[in-house]
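Here the structure is laid out as structure tokens; the discussion comes afterwards.
Heads up, one of the protein chains got dropped from this complex, but the rest are sitting where they should.
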Amino acid sequence: MMAKPFKRLLLTGAAGGLGKVLRDRIKPWADVVVLSDIADLGEAREGEEIVVCDLGDKAAVMKMMEGVEAVLHFGGISTENTFENILHANILGTANIYEAAHKLGVKRIVFASSNHTVGFYRNTDYIDATAPTRPDSFYGVSKCFGEQLASYYWDRTGLETVSLRIGSSFPEPKDRRMMVTWLSYDDLVEALRQSLFATRVGFTILFGMSNNDVAWWDNSKAAHLGYKPKDSSSQFDASFPDSGQYPDQNASVTYHGGAFALAEVRYKD
Amino acid sequence: MMAKPFKRLLLTGAAGGLGKVLRDRIKPWADVVVLSDIADLGEAREGEEIVVCDLGDKAAVMKMMEGVEAVLHFGGISTENTFENILHANILGTANIYEAAHKLGVKRIVFASSNHTVGFYRNTDYIDATAPTRPDSFYGVSKCFGEQLASYYWDRTGLETVSLRIGSSFPEPKDRRMMVTWLSYDDLVEALRQSLFATRVGFTILFGMSNNDVAWWDNSKAAHLGYKPKDSSSQFDASFPDSGQYPDQNASVTYHGGAFALAEVRYKD
Amino acid sequence: MMAKPFKRLLLTGAAGGLGKVLRDRIKPWADVVVLSDIADLGEAREGEEIVVCDLGDKAAVMKMMEGVEAVLHFGGISTENTFENILHANILGTANIYEAAHKLGVKRIVFASSNHTVGFYRNTDYIDATAPTRPDSFYGVSKCFGEQLASYYWDRTGLETVSLRIGSSFPEPKDRRMMVTWLSYDDLVEALRQSLFATRVGFTILFGMSNNDVAWWDNSKAAHLGYKPKDSSSQFDASFPDSGQYPDQNASVTYHGGAFALAEVRYKD
Amino acid sequence: MMAKPFKRLLLTGAAGGLGKVLRDRIKPWADVVVLSDIADLGEAREGEEIVVCDLGDKAAVMKMMEGVEAVLHFGGISTENTFENILHANILGTANIYEAAHKLGVKRIVFASSNHTVGFYRNTDYIDATAPTRPDSFYGVSKCFGEQLASYYWDRTGLETVSLRIGSSFPEPKDRRMMVTWLSYDDLVEALRQSLFATRVGFTILFGMSNNDVAWWDNSKAAHLGYKPKDSSSQFDASFPDSGQYPDQNASVTYHGGAFALAEVRYKD
Amino acid sequence: MMAKPFKRLLLTGAAGGLGKVLRDRIKPWADVVVLSDIADLGEAREGEEIVVCDLGDKAAVMKMMEGVEAVLHFGGISTENTFENILHANILGTANIYEAAHKLGVKRIVFASSNHTVGFYRNTDYIDATAPTRPDSFYGVSKCFGEQLASYYWDRTGLETVSLRIGSSFPEPKDRRMMVTWLSYDDLVEALRQSLFATRVGFTILFGMSNNDVAWWDNSKAAHLGYKPKDSSSQFDASFPDSGQYPDQNASVTYHGGAFALAEVRYKD
Partner (left out) sequence: MMAKPFKRLLLTGAAGGLGKVLRDRIKPWADVVVLSDIADLGEAREGEEIVVCDLGDKAAVMKMMEGVEAVLHFGGISTENTFENILHANILGTANIYEAAHKLGVKRIVFASSNHTVGFYRNTDYIDATAPTRPDSFYGVSKCFGEQLASYYWDRTGLETVSLRIGSSFPEPKDRRMMVTWLSYDDLVEALRQSLFATRVGFTILFGMSNNDVAWWDNSKAAHLGYKPKDSSSQFDASFPDSGQYPDQNASVTYHGGAFALAEVRYKD
């Protein structure tokens, strides 16, 4: 039997929506999958270790990452929230992950970034990874921060990152915008696999979308990853029939970031 | 039974080559298809209304467009002609269509533009929709005019246009150049469908070609339409066997615009 | 005494605002300056010939251009108007000039184009001559038409054009926007001189602006003309003192085309 | 006597190196200059108000900014430090400034950003404002954060920012690298003036450098500001004579960020 | 029976690795295939002529090329060697081929160039044919020379070239890098066919790779050739299983040129 690629692989945010999806699917990649969340993760199964951990707690993060060889960093808040909460979970939390990774010699992180880093582009804009970011929320700003931090650690220390700007990863698209941004679970797993095992990635940004008919994002700057999505949202075409009713009644399709770009500014008072 | 997307959809140039092809194929998109031409269109069939109309006649155009929700503007002269004729049919005619559309609240026009807007590019030039136009004829200049007018109405009034730069839409390619520029009827209809029903298009230029082996045009600037041609001219490869006889004896392949780019200047004396 | 460069040089629109400015200044360039307008031009002075002519009259244009070696085409309507008027004066009129020039072997035309070809760009957009046009008026669309026609004649027949996209050519800037778009009369004349006498120009677009502090247009695509403006609107800085009152009260500065971009659609009813 | 452009203008970081330089020079721009720092600012002089304030204290920031019309945000830590300190002063502090500005209707902020946002570019890279950031320090990452936040507030709320990426603003260059990155005090003040009073800026990035012989940064994307530096580091050429000793002994010139790009990772243990 | 496209087609380097592969496969393209090498080629078979020839011998080359209509130039040294040997075989040899082709009226050459013209790009660089060359060896420099010479002959004389930058053309990939650069024999033959029979090619650079998952090269600048590879190295995925062992132990994947880019400088002493 072939050895698994990693001895220890860390998945943060393992209790989250995508974390649950990934929990079983990533097992073939490591002898031990370390699952971390601030929420309850239940019992550890075979090949798992569970760490309940606030990523804003630097010492706890350092301890959790001992012996880890690579990280799938899905932890933190995954939607809009107060700036204070975002600051703690996403900004400080990510900084703790990277500093621990650097200190402990982890070689690669796959960072769950988001389309909300570029959420204020219009639907007629077709962009690649070099387009200036235009975040649509504190959440989006925090993902930009994570990418900049990753860029810094790569240039400074050689710690590699693939920043996966996830579109909409659900069982199926929920509205017209998600016909564009949809990332099937199978394609998500494949994107992670390519990101983890490509020979050399430096700091790479990959847009996480399936092979949908409409595309807003050009992945040619990540061609060295070899990501080839197998699914397409076109299987759900019938759910969104042709209509002469144009954008205004569902403005969420106007921006890459959808409803985020239309939301009110929120801040803890 | 599902309602059709539009109540009234106008097709101008309905008696022309492509107009005849489209007459039946677009019926599923509207309760009533208004068919317009300066030439005879025969009897109206079920779900059709027929208007014989000179597009250069502003009042007639205004009347014809009452209640219309969207336009497939294929009318005018579709090949080279005297400047005076082009001026009337293509320039004045298109201006009348747009002004009426604006006044009557039409939301979207699909404009039958042409590869002759860029006909003076060479076959080794691979261009996208932002390449400066290089028309090869008065006809091509008039299509550039139509695009500029459409851009103006979008920026000024919010009236949306997809400008479809049609390559060579025939049952099959007639020469080597058309192996590159060929647009099958099925793909034409699909391009129109995407153009009519995409959620938001602003002013978009789409090159109308099938999925041929050789390509001169890059449609990435229209990626938000999701146009995915199904046909390819490669099915006709056997009609144009390999040959060591190079371009000079058939110079029409030298320019995107083919024979147009090689024609003499014509003007009414 | 050195011979003048041209025997006969035509200036159309000679009774217009800029035509009057140019009337004397271009005399050193030709033995005979042919001055044309639909309006009265007064008495011919030494070295002048005067032709009252509707540019929409093809035969008259043909006659006027006999023996002419080069053209400064400033004729037509120079501000927004009904489409019909624009169609006649600017579209048909320019077509007549080009066809006559081609038939009579004129080698070069300097076409008075306008910033209104790109009037819907925002003030934060810095564009060059390859940026897709975004006209802000029927007037702007007609100037786009003229440029496309000029491109066509160059590719087809070798007739050369410099299209001078004039900003705001007045004795001094009248508002903040004109601080950006101002073209002094001296710089206008120099731009015309470079355009007429550069060795080979093909079809070149030159933005007509002085060496102002703020710039919206990059002339590097016309570097082969060697146009080096000597004046700057900064001499008028004191007329527009610093203010913390921001754009909204004078939105004309928001778009390259200024008030044109904010005007209502006008059309002859 | 002409009214000053602003009633109240806030300068944060007023006790810092550049803050002291600016304290007197910005007086002509406002009836009252509000000077803020966490350090002592001495006595308020005529036309000044002094606020000692930790920018990480949201309520204090809110209070300080009442009635303020525009902000020169120079506050925070201006060199490398522990991540925790940077997080508080630069990330939370800047978030507080922006949120208060938004809530209170401030229209424009000039943000003192830094060349360290792009510090890992090499000296042979010539970049403009659209080049992906490559921060060289936690400090640089925090400046990227500020820029992203500013982009977000512009897209979301219309609050405008000029992000001034300051090179090296000292009385004179201290080493060869600063011959490239030097920004004279006079040019700094002029850059601030242009940034404050340009008619419309949206979110603009301006590289802050004088008119030095060697340049790493192209300001064409900020051409709408009209920034024209008057000084040049070439006046100090004699301080750095020609030498056949090449880069290795002074590697700080190798990267845009100089010594920052060569520093060790620092983190509070 | 249909006539073959060429009467005489020359293949140089016919005794080399790829020459042997091509010997039979190109027979359908010509009545007579002239096979040339400095090494022994065995007996001529039907439809073949054999010429043993040092390409550095100008008179011999001239004689060999009489009556030839097109050339597949695979001759010369195909790996790193001393500069003197490269100079003779690849630089002088190629110059002799081109001058003879020009003098004898040959219309098109397919030049076997190499990925080693761009071998010093990193694996994260995705480049097209306009990227400045970065050769990784004397061999690579000699291929750049051949391309420049071909460009010169095209501009000067109209002699056309497709420069095929061959990746790794072997029965199967031998290491991870070749998973990216692999060109199957079938795809090689198809690339040659398209290059020989496309209607007009001017001077075109085509990257020779199969449809592999990972790509470093963008062939859009050669879209007019219609090259559509049928094979993919993904069929060999199992030979290179996922691994958490990253680049350093097999640095050859770091550069497009692989081991060439890591080799020592060699020179004949």
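A few comments on the model shown:
For clarity, chains are labelled A, B, C, D and E in written order, and residue numbers in each chain start from 1.
Everything below uses one rule, namely that a contact is a pair of C-beta atoms (placed from the backbone, for glycine too) under 8 Å apart; a residue touches a chain by one contact, two chains touch by 3 or more.
Keep in mind that this is a model prediction, so the values were computed, not measured.
Touch, as defined at the top, links the missing chain to these shown chains in the whole complex: C, D, E.
Screening E:73, E:108 or E:134 for touch with the missing chain picks out E:134. The omitted chain makes contact with just one of the residues C:20, C:45 or C:107: C:107. By the touch rule set out above, subunit D reaches the unshown chain at residues 122-124, 126, 176, 180, 212-216, 218, 241-244, 246-247, 250, 253-254. Residues of subunit E in contact with the chain left out of this view: 83, 87, 91-92, 95, 99, 102, 120, 129-130, 132-138, 140-141, 144-145, 148-149, 151-152, 155-157, 261, 265, 267. Not every partner is drawn; the one left out touches subunit C at residues 2, 5-6, 29, 69-70, 107-108, 160, 193, 196-202, 204, 220-221, 223-226, 228.
The criterion applied here is as follows: only the chains that are shown with their structure count from here on.
Chains that count as touching both subunit D and subunit E, per the definition above, are A. Computed from the mean C-alpha positions, the centre of subunit C lies at a distance of 42 Å from the centre of subunit D. In whole angstrom, the spacing between the mean C-alpha positions of subunit B and subunit D is 52. Distance from the subunit B centre to the subunit C centre is 32 Å, each centre being the mean of its Cα atoms. Contact topology of the protein chains: irregular, matching none of line, ring, star or complete.
Each chain pair that touches appears in this list: A-B, A-D, A-E, B-C, B-E, C-D.
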